[in-house]
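The complex appears here without one of its protein chains, the remainder shown in place.
Now for chain A:
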């Protein structure tokens, strides 16, 4: 169990690392297939932050700010929000643990869903008609004040509760 805890911490640490690293390394340069490795500076971000209200599994509202262009997963990581198991695959569309539920009006403003996201959404627990994957949603000014609900977590089939850790 200690290992698991350590790993969680490690993964978390790595996630944080990636959240600032990602823009410089992945998105842009890959697009051409050929990429240049001479620079690695982070693009400047505007100061126009967007407010997001998360509702956690206990029904509590947590209001945070994120930068336009950040994904909702980035926001969760940057703000150190503790939603157990959230974003396990670090936004690479291999899980559906970043599942979030929105109000109808917000849902309509979220932009198109890719096939890959739909495939992973099919595997999300507690899926609704207004569900999306948080790692696929990018903040923009039009989403100011949006509410995103973290769904109930899957019924825990794990039996060993580690009190000592």
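Note that in this section a residue touches a chain if its C-beta (ideal position, glycine included) is under 8 Å from a C-beta of that chain, and two chains touch if they have at least 3 such contacts; residues count from 1.
Here is the rule we go by: contacts and distances are computed from a predicted model.
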| item | value |
| --- | --- |
| Chain not displayed: protein name in its UniProt record ("Ubiquitin-conjugating enzyme E2 2", "Cytochrome P450, family 27, subfamily C, polypeptide 1", "Intraflagellar transport protein 25 homolog" or "Density-regulated protein") | "Cytochrome P450, family 27, subfamily C, polypeptide 1" |
| Contact partner of the left-out chain, one of A:82, A:103, A:116 or A:152 | A:116 |
| Given A:55, A:93 or A:147, the one touching the chain that is not displayed | A:93 |
| Missing-partner contacts on chain A, residue numbers | 3-4, 6-8, 10-11, 14, 18, 22, 25-27, 30-38, 88-95, 97, 112-116, 118-119, 121-123, 125, 127, 129, 154-160 |
